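One protein chain is absent from this view; the other protein chains keep their places.
Every chain is named by a letter (A, B and C) in the order it is written, and numbering of its residues begins at 1.
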Amino acid sequence: MKLLLLAASLRKDSVNKKLLVLAAQLLKAQGIAIDMADFAEFDVPLYHGDLNAELGLPHGAKQFIARMHAADGLIIASPEYNFSIPGTLKNLIDWVSREQPMPWLKQRVLLMSASPSLVGGNRGLWHTRVPLEACGAIVYSDMFSLASAYTAFAADGQFTDVSLQQRLKDNLTGFIHFVKALKAAGY
Amino acid sequence: MKLLLLAASLRKDSVNKKLLVLAAQLLKAQGIAIDMADFAEFDVPLYHGDLNAELGLPHGAKQFIARMHAADGLIIASPEYNFSIPGTLKNLIDWVSREQPMPWLKQRVLLMSASPSLVGGNRGLWHTRVPLEACGAIVYSDMFSLASAYTAFAADGQFTDVSLQQRLKDNLTGFIHFVKALKAAGY
Amino acid sequence: MKLLLLAASLRKDSVNKKLLVLAAQLLKAQGIAIDMADFAEFDVPLYHGDLNAELGLPHGAKQFIARMHAADGLIIASPEYNFSIPGTLKNLIDWVSREQPMPWLKQRVLLMSASPSLVGGNRGLWHTRVPLEACGAIVYSDMFSLASAYTAFAADGQFTDVSLQQRLKDNLTGFIHFVKALKAAGY
Partner (left out) sequence: MKLLLLAASLRKDSVNKKLLVLAAQLLKAQGIAIDMADFAEFDVPLYHGDLNAELGLPHGAKQFIARMHAADGLIIASPEYNFSIPGTLKNLIDWVSREQPMPWLKQRVLLMSASPSLVGGNRGLWHTRVPLEACGAIVYSDMFSLASAYTAFAADGQFTDVSLQQRLKDNLTGFIHFVKALKAAGY
């Protein structure tokens, strides 16, 4: 089983990237193959309907679709901008949604967030569910939000809070179980 | 396979009830057993934390849990009140969420709405997803919203619009397929 | 200037009530008259369309409208249930919205929340804005969410955290200023 991991941030020292590095480590320990993507790999222009009609999807959006479809599931870790989804991530979702047949249909998605605030970016994730579910993706109910993200990681990249690390493990295990069940049933 | 069907309306001539009667007919034709519930059967008081702490769940909430857990999935058809979830439905969700272990966890839910308006109650459904998913329910991505509900039904309870009836069939078939896949995989 | 204050909780030891008691004290110090309401005063049945058509609004809903219209603005402090608006509060909003002309139109509303969690109930407030704004209320942009509410209050009812108390004062002052501006302009 393979998962595509994507942090929806272009920032070099993104805490969402750090969260996914830890998640990747925990997933590999469970025998999951990881495709760790960089948001910059899926560089796309701001959505433009006329451009879309004339030229179809930009290279970055096609690349994202290919990588997503080569995996059994997708994990997005995203910052929260103004209590909502980053425009950058929404822009990628919008471009991808313009392909036929709908690339998001039946894709299994786990959402995570990391933020220096006490809320941990959770409000943004609820706004991220909507376009994904509107496009037919299956977004896992349980989501992981990391609060106080600047002080959460030890030098070795693990959480200093042991119970939090267990919560992350449980979230990932739950998602793997969900994806495996759907896959086993040929869904 | 058995599904619990619930129209979140106390109104005698509810268009959401009519929608579920049609859905039940289409489901039975596919060999699905139907438990058609009436919202009044799950009568509960307005949520009161002290009452809850002292007396636990009211009878109506316990009944709902029992009926939901006796089925393989749940279909809720709900009106939209003020662009959002009816307080009545939210109140039932709130009561049910106070039981341990969480009764909503892993429950498979399909949401529908019927409304005389042109929007068909769809905005309300997006607000209905949130508490259900927050409680761990698996809410099917595709939702069915019936617009212009006062003129949509023929005398025999079918939709006058053939393509709309096909859309309803497809939605139900998709949900059945999803529930069966999760069930087959022991999820 | 007079404000109606309502904690959307029936619980005797509600932290939302404690929050409003402190808010009332700070408002009185600024010369604002306070009408402190108890949620139980606006007791209404679960919304029922047929009942509404036959009998109009229940006594509790009419009482709420009268109290709201006798004030220059409304402050609601509400718990968050399952990341969303309590069904109880939504049920009152729904009943009130059935009067003609729409009682919520142009009402100035400040939303607050208190919760033992680290998120402070803020997600629920965003779901509370929607039906109010859909009904034409003017909901103040800035909202106050009290996290860790079980440990936030000193014995005298003030916040132990001085900067948090200042933030509450600023929020209230901002709202008063907003209401006064609209009132002065005859809006």
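Here is the rule we use: a contact is a pair of C-beta atoms (placed from the backbone, for glycine too) under 8 Å apart; a residue touches a chain by one contact, two chains touch by 3 or more.
The structure presented is a predicted model; accordingly, all values stated were derived computationally and were not measured.
Q: Specify the residue from the set C:V96, C:M112 or C:A137 that touches the hidden chain.
A: Residue touching the absent chain, from the options given: C:A137.
Q: Which residue, A:P86, A:P103 or A:G121, contacts the hidden chain when the whole complex is considered?
A: A:P86
Q: Thinking of the whole complex, not just what is shown, which of A:A29, A:L46 or A:A184 touches the missing chain?
A: Final answer for the missing-chain contact: A:L46.
Q: For subunit A, enumerate the residues touching the unshown chain of the complex.
A: That gives, for subunit A, the contact residues 9-12, 14, 43, 46-51, 81-94, 97, 127, 130-131, 134-135.
Q: What residues on subunit B make contact with the chain left out of this view?
A: Within subunit B, the residues that touch the unshown chain are 83, 118-119, 122-123, 126, 147.
Q: In the whole complex, what residues of subunit C lie against the chain that is missing from view?
A: Spelled out for subunit C, the touching residues are 126, 129-130, 133-134, 136-139, 141-142, 177-178, 180-182, 184-187.
Basically, only the chains that are shown with their structure count from here on.
Q: Which chain is most remote from subunit A in terms of Cα centres?
A: C
Q: What rotation angle superposes the Cα atoms of subunit A onto subunit C, in degrees to the nearest 5?
A: The superposition gives an angle of 180 degrees.
Q: Could you state the distance in Å from the CA-based centre of subunit B to that of subunit C?
A: Chain centroid spacing, subunit B to subunit C, equals 30 Å.
Q: Taking each chain's centre as the mean of its CA atoms, how far is subunit A from subunit C in angstrom?
A: Centre separation, subunit A to subunit C: 36 Å.
Q: Residues touching two or more other chains, restricted to subunit A: which are they?
A: Answer for subunit A, listing residues that touch two or more other chains: 126.
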